[in-house]
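As you look at this complex, bear in mind that one protein chain is not there, while each of the others sits in place.
Right, subunit A next:
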């Protein structure tokens, strides 16, 4: 029944590097934007706070698909140069999830006990030292579980790159599908879904390792995992 499984597997595997590149690129951009925008949400300057708020609400309030279409189809018309699909994808993934990540960073920084700020001030650390040496090391550990969920959302969103023909996993499968009889579609979707599942597990394993490292550096024991509901995918 599954006589073409070799062909299906090799076709799908060729899409895997693009999916992984989009995921890693998206994660890198997400982390940068999360910290920049998240800390900007806590900035003393009203203007900075306002600009960051506009970015966060703007990207959380509109659909990721619309953002993708906008950057891929509209932006080239406005600025006159076209983006490579993969690059446009990374940009959208990063911008969109960075907006969610900004709220994670803000929440974690605010959750650091106030005494830590006061202690840092009493030791007359400069504001930069206070942030980098005292607040962030504690806040980052708080952020990691939420970022884990966010990165998995991001991984799942890479499937949207299908719409801009980035030749990633989902698109490879869809290009292959029409040439095969229905029974042959089973392995396509099963293999695709298993690939995504595998990548999701890898992300989780990596983030758990980071959590342990972070907790150890704070001299805490790694937290016992409670069953928490996943961070909302959306919700402005």
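Please note the rule applied: a residue touches a chain if its C-beta (ideal position, glycine included) is under 8 Å from a C-beta of that chain, and two chains touch if they have at least 3 such contacts; residues count from 1.
Just so it is clear, contacts and distances are computed from a predicted model.
**Q** What protein name does the UniProt record of the undisplayed chain give, "Spore germination protein KC", "Branched-chain amino acid transport system ATP-binding protein", "Ectoine/hydroxyectoine ABC transporter permease subunit EhuD" or "Succinate dehydrogenase membrane anchor subunit"?
**A** Answer from the UniProt record of the missing subunit chain: "Ectoine/hydroxyectoine ABC transporter permease subunit EhuD".
**Q** Could you tell which one of A:152, A:166 or A:207 touches the chain left off the display?
**A** Going through A:152, A:166 or A:207 one by one, A:152 is the residue touching the chain not shown.
**Q** Across the whole complex, list the residues on subunit A that are touched by the chain not included here.
**A** Here the touching residues of subunit A are 57-58, 60-67, 69-70, 73-74, 77-78, 152, 156-160, 162-163, 170, 173-174, 177, 182, 185-186, 189, 192-193, 196-197, 200-201, 227-230, 232-236.
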